[in-house]
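For reference, the structure I am asking about is given below.
Left out: one protein chain. Kept in place: all the others.
Coming up: chain A.
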Amino acid sequence: MLIASTHTNTIERPPAMGPQKDRLQVTQPSTEVSPQTTWMLAVRDGRDRAAFAALFDHFAPRLKGFIMRSGTGSAQAEEIVQDVMLTVWRKAGQFDPTRAQVSAWIYQIARNKQIDTFRKDHRPMPEELTREPDLEPDASQILAMEQEASRLKKALSMLKPKQREMIEQAYMGELSHQEISTQTGLPLGTIKSRIRLGLEKLRHDLKELR
């Protein structure tokens, strides 16, 4: 989790971790892959237009809200939304549900489009890890990833409003890199380990194929 340098960690820190953890455990973990991921996989593997339409209905209004939050007008925001959603369709092959929930993948596309549009710049991105299209997605890994994402969501919702807002600002690109000075609170450790496992498996699978 991010916190701006101007604020003291001790004051902004969420309440003690104990009760928070307990509350997290009460949540019944879902045993089914979310509709968003199911749609996204149908788009990726089946070029399914109905699934894309469902993704559009879910994400396009949120994307518009996300983009307008940083001061973009409605018309321009919709242009960017369209561009993002078309990229979702075209680059679907790069989506890997064992490494990202759908919203994380779309978030990154949206930030890239915003940077392209407003900074007239192109953000350098890491090399893509090529996913072998024939590999059967592992449902348990997808589920585990989604559970980590919902834990993260829960953790964010339990923060003090001021702190939550700061994190939102940071991930919306409203804070400079100097303002994003330290990390505290939001538990990214477990999701990181989960993703690390997915990456290692990917690397292993790719080696086997060679």
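In this section, a contact is a pair of C-beta atoms (placed from the backbone, for glycine too) under 8 Å apart; a residue touches a chain by one contact, two chains touch by 3 or more; residues count from 1.
Definition applied: contacts and distances are computed from a predicted model.
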Name under which UniProt lists the unshown chain, selected from "Oxaloacetate decarboxylase, gamma chain", "Sodium:solute symporter", "Peptide ABC transporter substrate-binding protein" or "Putative transcriptional regulator": "Putative transcriptional regulator"
Given A:42, A:63 or A:143, the one touching the chain that is not displayed: A:63
Interface with the unshown chain - residue positions in chain A: 1-2, 49, 52-53, 56-57, 59-66, 68-69, 74, 77-78, 81-82, 85-86, 89-90, 99-108, 110-112, 114-115, 121, 123-129, 148-149, 152-153, 156-157, 167-168, 170-173, 175-177, 180-183, 186, 188, 191-193, 195-196, 199-200, 203
